[in-house]
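Here the complex is missing a single protein chain, while all its other protein chains stay put.
Letters A, B, C, D and E mark the chains in the order given here, with residues in each chain numbered from 1 onward.
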Amino acid sequence: MTALDLPPVDPLPDDTRRYFEVCAEKLGLVPNVLRAYAFDIDKLNAFTAMYNDLMLSDSGLSKLEREMIAVVVSSINRCWYCQAAHGAAVRQLSGDPVLGEALVMNYRVAPLDPRQRAMLDFAAKLTESSSRIEESDRAALRAAGFGDRDIWDIAAVAGFFNMTNRIASATDMQPNPAYHGAHR
Amino acid sequence: MTALDLPPVDPLPDDTRRYFEVCAEKLGLVPNVLRAYAFDIDKLNAFTAMYNDLMLSDSGLSKLEREMIAVVVSSINRCWYCQAAHGAAVRQLSGDPVLGEALVMNYRVAPLDPRQRAMLDFAAKLTESSSRIEESDRAALRAAGFGDRDIWDIAAVAGFFNMTNRIASATDMQPNPAYHGAHR
Amino acid sequence: MTALDLPPVDPLPDDTRRYFEVCAEKLGLVPNVLRAYAFDIDKLNAFTAMYNDLMLSDSGLSKLEREMIAVVVSSINRCWYCQAAHGAAVRQLSGDPVLGEALVMNYRVAPLDPRQRAMLDFAAKLTESSSRIEESDRAALRAAGFGDRDIWDIAAVAGFFNMTNRIASATDMQPNPAYHGAHR
Amino acid sequence: MTALDLPPVDPLPDDTRRYFEVCAEKLGLVPNVLRAYAFDIDKLNAFTAMYNDLMLSDSGLSKLEREMIAVVVSSINRCWYCQAAHGAAVRQLSGDPVLGEALVMNYRVAPLDPRQRAMLDFAAKLTESSSRIEESDRAALRAAGFGDRDIWDIAAVAGFFNMTNRIASATDMQPNPAYHGAHR
Amino acid sequence: MTALDLPPVDPLPDDTRRYFEVCAEKLGLVPNVLRAYAFDIDKLNAFTAMYNDLMLSDSGLSKLEREMIAVVVSSINRCWYCQAAHGAAVRQLSGDPVLGEALVMNYRVAPLDPRQRAMLDFAAKLTESSSRIEESDRAALRAAGFGDRDIWDIAAVAGFFNMTNRIASATDMQPNPAYHGAHR
Partner (left out) sequence: MTALDLPPVDPLPDDTRRYFEVCAEKLGLVPNVLRAYAFDIDKLNAFTAMYNDLMLSDSGLSKLEREMIAVVVSSINRCWYCQAAHGAAVRQLSGDPVLGEALVMNYRVAPLDPRQRAMLDFAAKLTESSSRIEESDRAALRAAGFGDRDIWDIAAVAGFFNMTNRIASATDMQPNPAYHGAHR
């Protein structure tokens, strides 16, 4: 799963075991990132709590939009794990396999509506040169229809994948093979 | 506190209020990042759970070493909030105000022992070009005495500040003024 | 096919028509790049002559290896057309769909033998910073078993895709949709 | 001529020999790039066919303009061979030796009319960051008076030198010494 | 003082000794850069003549503004010596320790008036990519109220610290420890 010798605690606590069973049922697999974190249940729980809040809870951004940010950030950082896993998610949620490919390969050529383009431009700039974000960048999001809570969510999702991309690259985390062919 | 109009929930839940009181007692202030997150208590709790696990729980890295990573990552990303807050933490934990300055200004000129230099070189590369991390980079950490669990922790701390730097820059988060003069 | 209003000559010359029919038979499609060039038959013929010589004629590099170079160069340049078309070719020629994905997403994490890794490292450096190529870079290829003719071929294929990537990006050339799902 | 041991076929085929004689008559020299390619006559012919079509056939761009693109692209890529050879061509075709120098050294400070500046800005962006070319870049060319066929030609010439720069740098190709002093 | 074994001439000439005494009186220290240069009195005198003319003589830029440029240039170049010494000068001249910190950490987030922001944007661009400075950059300074003499002074001060930053980094020059805590 990774280049580090950090096996999951054995046996897994009941809650964790059940959570992995739910993943397997809903997604058809237990994402390797969860198994990688399972060497320390506190770290796993902190990760899943933040992930689920960001990607699945209520937001002005649709779940697809949050996955689009995940893919664009991961493409800029060239993260093998996250491009594979979240590229599959974009293909699934959008029902548009070409969109998933385009966001992996170069979001600037994808046919996006102005709202989504503004959202991804902000996420890309935040990834590439965060210190140059200024009020004009936030103003561009507001002009595209985003409110302040939406801006927070765009920043938080883009920030989160800038974290996970680095943890995955640092540890050579391997995506579950099933992601590659899914929803093509 | 930030450029976004996202006021804290009012009144704060009792747990949050007490947590802020503990901060104020121990640190002499409630870090603005916590107030910024307090518009949504679930997000605040997810953030503090991950922060406290990474920066305060058991690890082969000392608390100072984790703060050193925080400063170097934040310096590369030129994050105003995090350089101010964690620069102060390095000054405090090390008792060496010049070290805090050097890590903000250019860690490559700081007088570091080989272990800490290897740790910071890995964190810097992970920040600047994570897709180029390879086995040889992990080998350099092992040669400096770090185990696999330590490598995870270095990656996780460096990843975390790559997240928070971006959330702070995206929202123009302001550090508490008290950080600037502390522990000089 | 592209953002430029440059329709194919109509009717196509007999030779061109037959060439397109051969493509359709062998590949199941006429690559859009050929249709895009068909506004000027001399340009089309010059392009196909060079392409066929480089990618299909005798060489110490296998056809798969030449396609691997194509994908890595196109990934660095983030060319939508060429990543899609040549990613499919790698999947087909290797029979390994995950390899095609890995070369698009980050060739540095792909499980490559030392020969192919040296070949792709040279192609990547030639793409990113050609002015820094020195004798030591050629020596690394020789140490990996490549002869001088092979070095020419690696350079010529990498050079060619640095050309076509730019023509495709300059004109917003769209890959045939069939590439995306092929050989998954 | 290059760092590779790839001597010309010997004897050269009659057509090639005659072509080299024509070069020697017209240019006063046989460009080393042709001798370098002459280890394989099919590759040589494919190269000269594309070169002659791009640089010498009918186009909305003057021959000088195409050479200006060649120099600016080669300057960005710091290609020794191509800056020397095409710098000389700009000096010759323009009758303005200072223009040739300025395009080698920094085209942004050269006194160019708006059409040529727009052309070179497009070529420069295509060279430095082709994945960021968007409709607005093509619109800037149209606003400067270029038609869609001209845009193709600018892209094709800029693309071509992005190829040849890399082949020359990969092989340490040496320009004919006569270029350096010519047309000063 | 530096990584080079270049001790001051001994004894110092009377003029130099007196100059150092004046420094010690006015500044409370003899800046290490002066001691570093004192291995060759001609070089020291050339340096101090240029420094004093640029930073202390009449100009449309206030002394604080010149120090602000020094800090922003030195921050981009991550020069340990110059950030420490001139960061202290900004804190002293402005009476605003937070401003000194902000210019070290990320001038783009500092609360600057439009004149100072334009001045620092020009200095930053001149530092990062001087070959891209064009008339529009000078026009932005003029629009912010700067005259041609002021533009010269901004360029000359920014240029000067691009020199000293490199001399300090090349020699590992150490700032006087007293700078770090001064004017906090």
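Note that in this section a residue touches a chain if its C-beta (ideal position, glycine included) is under 8 Å from a C-beta of that chain, and two chains touch if they have at least 3 such contacts.
All values reported here derive from a predicted model rather than from experimental measurement.
Seen in the complete assembly, the chain not on display touches B, C, D, E.
In the complete complex, the hidden chain is touched by one of E:32, E:106 or E:169, namely E:169. When you scan D:12, D:41, D:105 or D:144 for touch with the missing chain, the hit is D:105. Screening D:83, D:131 or D:162 against the full complex identifies D:83 as the residue touching the chain left out.
Touching residues on chain C toward the chain that is not drawn are 131-132, 134.
Considering the complete assembly, chain D touches the hidden chain via residues 75, 78-80, 83-84, 97-98, 101-102, 104-106, 109, 169, 172, 177, 180-181, 184. By the touch definition given at the top, chain E reaches the unshown chain through residues 3-6, 39, 42-43, 45-47, 49-50, 53, 57, 77-79, 122, 126-127, 130-131, 133, 135, 138, 148-149, 151-152, 154-156, 158-160, 162-167, 169-172.
One rule holds in what follows: only the chains that are shown with their structure count from here on.
Least-squares overlay of CA atoms from chain A onto chain B yields a rotation of 180° to the nearest 5. Rounded to whole angstrom units, the spacing between the C-alpha centres of chain B and chain C is 44. Centroids built from CA atoms put chain E at 30 Å from chain B. Annotation for chain B: residues 78-79, 131, 169, 172 touch two or more other chains. In terms of inter-chain touching, the protein chains here follow a pattern that is not a line, ring, star or complete graph. Pairwise, the chains that touch each other are A-B, A-C, A-D, A-E, B-C, B-E, C-D, D-E.
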